[in-house]
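Moving on to subunit A:
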Amino acid sequence: MRKDLRLELRSGESTLALLALSMLVLVVLVFALGAARVRSVDAAAGALWVAMVFAGMLGANRALLAERDNGAIRGLLLSPLDPSTLYAAKLCAALIFMAVAEVGAVILMVLFFNLDFDASMARLAPILVLGAIGFSALATLLSAITGRTRGGDMLLPILAVPIFVPALIAGVKASAAALAGAPFESMGDWLKIMIAFDVLFVTAGYLLFEHVVGGE
Partner candidate 1 sequence: MNNPTIRNWLGFSTLALMLASLFMVFDYVPPDAEMGIAQLIFYYHVPLAWVAFASFGLVAIAGIFYLWLGDQLWDDLGYAAAETGMVFCTLMIIAGSIWAKPIWGTWWTWDSRLTMTFILWLMYGGYLMLRASADDTPQVARFGAVIGIVAAMDVPIVIVSVRLWRTIHPAVLVTKQGTHGLEDPRMVWTLLVSLTAFTLLWAWFLMLRFTQLRTRSRMSKLAGRIALATVAASDPK
Partner candidate 2 sequence: MGAHFGYLFAAYSIIFVAIFLYVMFIWRRQAALDAELRTLEARMAALTERPAAGAPPRPDA
């Protein structure tokens, strides 16, 4: 059933727009923070996560749009596809979108914040992956809600960001530590929080998705 993922991805017209957006966020932050702080890893980690949240939000809304245009979501609901499988597929699609945006954002971050490509990047990767899983799990569930309400595009960040806060805090802290060259052990607590968040929200999305996509 993962085949639908492939097709869904092909329909996603502009991963480019996601990249452009994360770049813009980074540029804005560079100017907002001022040249003095641009070398700090804390600022870089913060900027990276801001870019990630924005890109993730946009990605979730876009993935939704593809289904909303001709009511294709109903076509999916009518099919023998199980809502949980649908959730898993949409989660994977969102994850891939976010991963692409993240790679772009990391490259830009290194350039803009004058960091070096070194071992710290390798330590950053699992943190970003954990963050992307958590955010995709949450955004996929919530976008199914906001996509079917009026003014839903506005509601998605309003609902998603507060819930995402614990993973965001943990992610920023762990990323800053990773960029500063700290070993993995020193961020154990943050990683545990992120893992807990991911496990909880992937499970919640998997179980609750059928309730949000059901008929009116």
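FYI, a residue touches a chain if its C-beta (ideal position, glycine included) is under 8 Å from a C-beta of that chain, and two chains touch if they have at least 3 such contacts; residues count from 1.
How were these picked? Simply put, all candidates are chains of the complex that A comes from, given by their letters.
These numbers were taken from a predicted model, which means no experiment stands behind them.
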{"item": "Of 1 or 2, the one touching subunit A somewhere in this complex", "value": "1"}
{"item": "List of subunit A residues in touch with candidate 1 within their complex", "value": "138, 141-142, 145-146, 148-151, 155, 158-159, 161-163, 165-167, 169-170, 173, 189-190, 193, 196-197, 200-201, 204, 208, 211-212, 214-216"}
